[in-house]
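As you look at this complex, bear in mind that one protein chain is not there, while each of the others sits in place.
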Amino acid sequence: MSIAAKANALWEYANPRKFLATSERVLPFFWITSLACICVGLIWGFFFTPDDYKQGSTVKIIYLHVPAALMAINCWLMMLVTSLVWLVRRHHVSALAARAAAPIGIVMTMIALLTGAIWGQPMWGTWWAWDPRLTSFLILFLFYLGYVALWEAIEDPDTAADLTSVLCLVGSVFAILSRYAVNFWNQGLHQGASVMRAAAVTGADTEEKVSNVFFYPLLICIIGFVLLFIALVLYRTGTEIRARRIKALMARERVGG
Amino acid sequence: MIPDLGKYADSVLSSYAVSVGLLVVLVAYSVIRGRKMRRDMEKIEQRMSRNG
Amino acid sequence: MTLTVSDLSITRGGIPVLEGLSFELPPGKALILRGPNGIGKTTLLRTLAGLQPPLEGTIEGAEDQIAYAAHSDGLKPTLTVTENLMFWASVFGTSGIQRALDTFDLNELAERHAGNLSAGQKRRLGLARMLVTGRPIWMLDEPTVSLDINAVQMFADAVRAHLGQGGSALIATHIDLGLDGEVLDVGPNKAKPKPIDDFDGGFL
Partner (left out) sequence: MIALLLRDLKLAFRAGGGFGLGLAFFLIVTVMVPFAVGPQSSLLSTIAPGVLWLGALLACLLSLDRLLALDWEDGSLDLLATAPLPLESVVTIKALAHWLTTGLPLVLAAPFLGVLLNLPVPGFFWLVMSLLIGTPAMSVIGTFGAALTVGLKRGGLLLSLLVLPLYVPTLIFGAEVARRGATAMEVQTPLLMLAGITAATIALLPFASAAVLRINLR
């Protein structure tokens, strides 16, 4: 199959029925693998990794903090992409997937913020500091809240999909602006995002590296969170599709179809 | 079995508790709502196909 | 300019309400829309006015020709009659409101604030607003709500005068206004529900 044909085949899943049937088939795989990865990663990290020489046992928090933070951002990115797809191609499933993802993003952001605060208490001596990265996540959290609130407030589902999609686009631009503004406003005391740099993995950069001992369980946790996110999005999108159909059927019953 | 977490035991354990708790709540809420929607949809589909 | 609608289907809230609607509205004629409540008369008018896209079908001769008014008049109570009309005249790029004031017998009220007018006077002002847009096709949604018999008569006369000058009107109403034109009952065009077990993008 050519790439174009594959891309075309992908759009077929935009049909709600097809989406429901397919997601039903693949969901068990994602539930099980995500559960397995998160269990393995967390158990490995919690029981079988040494303490950090500087941070002591609090280093174990990164197995939750880092994957949650990554997913908090990636979830917004996914919502941005699906919103664009909805605005351009008018596939209902896409808009509903964005709606389904938002509460997951809220929970991920909350985990990242809470574990960060719990970690910051012994490390920085304070629960909360207006560090740029923490502040950015707090702002992201507000964006999520506004997005979900707008979905809930609007009666007509298509209007809601349109308006939230535009909000997601505009919000993304302002979220990036806020990130720069916050960086400018306070230089911060947060560690760099050391996991994502190749140098950190190879250990070439000794300053802020996450050493291999911590890296592999962390990687498994990240994979687990990604799989859990996919499973939740698929499942919740199915729920939204059904909710939407119930609404449509009820509307039709009212007009006396 | 629990490894020695030293003086940071509270921090580590509460982090894990909070995170796992939130994840469980999210999954449970999703599943409960999903089940309900599935039921409701079947109900209304049956009702409507009976009534035409 | 004749308004031609062919095979039009429209939706409300994502659900098809009317389908296969075709009609013509030539200059000098009125078309009265009839049909039970909730069938989609308002949706039809809004679609024709270009406020929402049709599901299927074509609308010709509507572009920049239509003045649309819902039950609300778009009048500002704190502005005078003249100010209200002048505003719409300049937004629509037409010159002068004198003709509108004359047609609707508003000269004596010209300096009154719109908030101090009676319901009938307000309705006349609302129609004068339609006139100053300079648009030939009026789309009126239940225009006689809250009018007494005299005011209804005045309204009908006003529409008749508009038709006499080569304009046309599409009116959703249940009252017989005695206008020169046809009645279009949209009842038969009610969208037929599709079978519910084969749902697609519309979730129906």
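Chains: A, B and C, in written order; residue numbering restarts at 1 for each.
Throughout what follows, a contact is a pair of C-beta atoms (placed from the backbone, for glycine too) under 8 Å apart; a residue touches a chain by one contact, two chains touch by 3 or more.
Just so we're clear, the structure is a prediction, and the values are computed from it rather than from any experiment.
Asker: Kindly name the visible chains that come into contact with the excluded chain.
Answerer: The chain that is not shown is in contact with A, C.
Asker: Which of these, C:83, C:105 or C:157, touches the one chain of the complex that we don't see?
Answerer: Among C:83, C:105 or C:157, only C:83 touches the chain that is not shown.
Asker: Taking the full complex into account, find the residue in C:8, C:30, C:44 or C:66 that is in contact with the omitted chain.
Answerer: C:66
Asker: Who touches the missing chain here, A:150, A:219 or A:251?
Answerer: Considering all chains, including the one not shown, the answer is A:150.
Asker: With the missing chain put back, one of A:120, A:171 or A:238 would touch it. Which one?
Answerer: Checking each option in A:120, A:171 or A:238, the one touching the absent chain turns out to be A:171.
Asker: Among the options C:28, C:50 or C:120, which residue touches the chain absent from this view?
Answerer: Touches the omitted chain: C:50.
Asker: Which parts of chain C are in contact with the chain that was left out?
Answerer: 46, 49-53, 64, 66-76, 78-79, 83, 86-88, 90-93, 129, 133
Asker: Please identify, in ascending order, the residues of chain A that touch the omitted chain?
Answerer: Residues in contact with the chain left out: 139, 142-143, 145-146, 149-150, 153-154, 159, 162-163, 166-167, 169-171, 174-175, 177-178, 180-182, 184-185.
Please note the rule applied: only the chains that are shown with their structure count from here on.
Asker: What is the distance, in whole Å, between the centres of chain A and chain B, each centre taken as the mean of its C-alpha atoms?
Answerer: So the centre of chain A lies 16 Å away from the centre of chain B.
Asker: Could you tell me the distance, in whole angstrom, between the mean C-alpha positions of chain B and chain C?
Answerer: Using C-alpha averages as centres, the distance is 52 Å.
Asker: Using the touch rule from the top of the page, what residues of chain C touch 2 or more other chains?
Answerer: 196 - these are the residues of chain C that touch more than one other chain.
Asker: Could you list the positions in chain A whose residues touch two or more of the other chains?
Answerer: Within chain A, residues 245, 249, 252, 257 contact more than one other chain.
Asker: Going by the contact rule at the top, pick out the chain A residues touching chain C in the complex.
Answerer: Touch list, chain A to chain C: 14-17, 90-92, 155-158, 241, 244-245, 247-249, 251-252, 255, 257.
Asker: Applying the document's contact rule, which stretches of chain B touch chain A when the two form their complex?
Answerer: Chain B residues touching chain A: 1, 3-9, 11-12, 14-16, 18-19, 22-23, 25-27, 30-31, 33-34, 37-38, 40-41, 44-45, 48.
Asker: Residue numbers of chain A touching chain B in their complex, please.
Answerer: Chain A residues touching chain B: 42, 46-47, 51, 56-58, 60-61, 64-65, 68, 103-104, 107, 110-111, 114-115, 118-119, 121-122, 228, 232, 235-236, 238-239, 242-243, 245-246, 249-250, 252-253, 257.
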